[in-house]
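A single protein chain has been omitted; all remaining protein chains appear in their positions.
Chain nomenclature is as follows: A and B, assigned in order of appearance, with residue numbering initiated at 1 for each chain independently.
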Amino acid sequence: MNNNAKFCATEEQLSKLNAVIEESKSVPGCLMHILQEAQGIFGYLPIEVQTIIAEKLNVSLSEVYGVVTFYSQFSLQPKGKYRISMCLGTACYVKGADKVLEEIEKQLGIKCGECTPDGLFSVDSCRCVGACGLAPVMMINDDVYGKLTPDMIKGILDKYREVK
Amino acid sequence: MTIQQLDAIRQAKKELIEVRRAVKEQGEKLAKKTGYRKQVLVCGGTGCTSSNSIKVIEQLEKSLKENGIDDILIVKTGCFGLCALGPIMIVYPEGAFYSQMTPDHVKTVVEKHLVKGGEIVKELLYQGTITQNGDIIPFAETAFYKKQMRIALRNCGVIAPEDIDEAIAAGDYAALEKVLTTMTPDDVINEMLASGLRGRGGAGFPTGRKWMFTKASESDVKYVCCNADEGDPGAFMDRSILEGDPHCVFEAMAIAGYTIGAKQGYIYVRAEYPVAVNRLNIALKQAREYGLLGKNILGTGFDFDIELRLGAGAFVCGEETALLRSIEGHRGEPRPRPPFPAVKGLFGKPTLLNNVETWANINPIIMNGAAWFANIGTKTSSGTKVFALGGKITNVGLVEVPMGTTLREIVEEIGGGIPDGKKFKAAQTGGPSGGCIPAECIDVPIDYDSLIAIGSMMGSGGMIILDEDSCMVDISKFYLEFTAEESCGKCTPCRIGTRRLLQLLTKITKGQGTNEDLDKIEELCNHMKSSSLCALGQSAPNPVLSTLHYFRDEYVDHIEKKECKAGVCKALLSYSIEADKCKGCTLCMRNCPVGAITGTVKQPHVIDKDKCIKCGVCMSKCKFGAIVKK
Partner (left out) sequence: MQKMINLKINGISVSVPEGSTILDAARQANIEIPTLCYLKNVNKEGSCRMCVVEATGARGLVAACVYPVAEGMEVRTNTEKCRQSRKLTLELILSKHKQKCLSCERSRNCELQRLSLGYNVDEDKFKGEDFVLPLDDSSPYIVRDNDKCINCMRCVVACNNQGIGAIGPIERGFQVHVGSAFDRPLAESPCVGCGQCVVDCPVGALSEKSEVSKVWDALSDPTKQVIFFTAPSIRATLGEAFDMPVGTDVEGKMVAAIRRLNPDYVFNMDVTADLTIMEEATELIKRIKTHKPLPMFTSCCPAWIKFVEQTYPEMIPNLSTCKSPQQMFGALLKSYWAEKNGIDPANLFVVSVIPCTAKKYECSREEMIEDVDVALTTRELARMIKTAGIRFTDLPDEEFDNPFATATGAGAIFGATGGVMEAALRTAAKMLDGDFKVIEFPDVRGTSPIKEATYSVAGITINVAVASGLNNARTIIEQIKSGEKKYDFIEIMSCPGGCVNGGGQPTLSDSIRNSVELKEARAKALYKNDSNNDLRRSADSPVIDVIYNDYFEFPNSHKAHKILHTSYKANKII
């Protein structure tokens, strides 16, 4: 169990989650949708959230967990304030995306899939955001950075560090 | 909505759309009827929004206002195809094709071109539209567009996808009207069969037969599904259609619903496509408001509605049975077929599943007739195919060509060749399930069967161009990394086989491979092909088998000579300094992260190969080209 961070949810988050569950409970195959919404509310899917979902949908926790761990978009870890998502799709790969990722890891001192201790950045890789014309591409939250080279990384990250 | 109301909408914006399709002179005439002196189309697809086309639109609105211009229409469209040069902006009726726009460029264009009596700003145009003697040609005549034939992408980059009226004016829902009012389900199936349309998702199964089978299954409830889980890394055809013309998918699904007897449709779309999801939601809302989805469509008594379901990052969900499992809210694990979804699919009911591009072909087939469609392309592969052209190619982007177009035409003409004067080595088609087409096959016409014959496959349409700097062993390793990560883990050959195959390939790229490993690789590939449960595992060895077939010598070089000619496999590289070129500037020494370089000022430096980690920093820093990798 890699759930180091202490989970604390606000009343508002919990009531949002309950509303989502109540609204879609009767729709066949609703589990995925609820998990997606829940991740939107909490940023990740800790055991507490999955337990609520399992209880309300009357399915076993192991089934919920099985679904969560199957899909790469679901996260058991809290993400950074700035979520870096490096595209490792083919078009980006042949244009050197792996070297850019290496540089990001070096700059932040963390590996892909991790979050910096200060909670500022987390890094993940993804498969094709569809902006192949700009390869290699990364996204930081909703901002897209294209035609990247390793030496551009520090400057981009500093921009976010300054804002905090 | 009644048929009359639908027609009224169609007529209202007819000219507006026609301006964008007409040649210059006609367009100018038509423009007068529209009430707009000019129309400015800005691409709002993912490619261009990623390069800030939204700022372009904002600036455009602002500058027009500042210049007191109120007779110009701004249209945010879907993808024009030439993604590498985004953001793209086209001005009609003259058809001026501006590329790589920035807000500053916009100001210039407004002030010099869009003002009354303005002139095209030549230096901001896409250079492909300017001939050597300085004339401006319509972009449809440029090398990139000339050989293309846009059927599936007919409305992409032409209409504002968030405006259903434009979609209707451009022809969407006309086929649904025709089917519901003049055709029986059997008529539709016959038309589909006669068109020769084959599934654009990869396997190329005849669409008409799929429809026929699903219609034949007896059940009170049936479903129509759209596979929009475009997972092949480097492919974005489906995304562009969803972003540029979402209604054409709804329309086709409704036609299928009428044909097979289904009232409910599902679109399973990747969550990684936020723009597409957003457009789909907007379009869905509009279609329901207009009664083009829902109860009693066009007053014909036919009911059909569509629900969106989002994927969550699993390539295997592109496999049909896995996709259906995922819609049902489970782990996306495929199950053995038969029974096929046509018999037992979503929630155990007969289900018709086609991919986005297939759906995009339905309207033109119904409207223009099966014979028209069957005449396009080759005998066994009719129609066109959209490819996402990427990798080492000048014109990265989306192209739609008739089946049977040769790879040479795509690479050299449409794609504009390989950048930096490098040599074409191979094209990878079909992504992780496909194979490579080597330079010697560059004149093979591209259709389903000839690609299979040369050991590749059409796949969904990703086409990655590789040049001499691409190592084929590394490429197959890249794809195996992908499939190993994306294997669902259900069946043994794929769960363990992909991993073991990847390990063997890694061994080779590290220079530790043996000839015996090559035999094992082939044995394992054939095993996975014949014995895996689903198409993911069955086709995962394709990139390896096809590179082994065409580029075996590269594998052998890695094994026997410990050499990677393309200079990609790090473990086989070594960096050294050519003493005669080195000026002793110390730059490399100061930048080496591990202190592997020694030397004194103005004397040639030396790299200690034992210490060197082959990061390549020295090479990128050297101003004299003194550092070489071998």
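Just so it is clear, a residue touches a chain if its C-beta (ideal position, glycine included) is under 8 Å from a C-beta of that chain, and two chains touch if they have at least 3 such contacts.
All values derive from a computational prediction rather than experimental measurement.
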Item to check | Missing chain: touched chains present in the view | outcome: A, B
Item to check | Contact residue for the chain not shown (choose from B:V121, B:L324 or B:A484) | outcome: B:A484
Item to check | Identified contact with the non-displayed chain, of B:A174, B:I496 or B:L587 | outcome: B:I496
Checklist outcome for this item: Those residues of chain A that touch the unshown chain are 1, 3, 47, 50-51, 54-55, 59-66, 69-70, 76
Item to check | Contact set of chain B toward the excluded chain (per top definition) | outcome: 314, 316, 331, 335-336, 338-339, 484-493, 495-500, 503, 520, 523-524, 527, 529-533, 538
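Keep in mind that, in the parts below, only the chains that are shown with their structure count from here on.
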Next on the checklist: Could you work out how far the Cα centre of chain A sits from that of chain B, in whole Å?
Outcome noted: 24
Item to check | chain A - residues contacting chain B, complex | outcome: 28-33, 35-36, 66-67, 70-74, 88-91, 93-95, 126-135, 137, 144, 146, 151
Checklist entry - For chain B, which residues count as touching chain A in their complex? => result 46-47, 49-51, 82-86, 231-236, 239, 271-273, 309-315, 326-333, 347, 388, 390-392, 396-397, 428, 431, 462, 464, 466, 470, 475, 478, 482, 488, 620
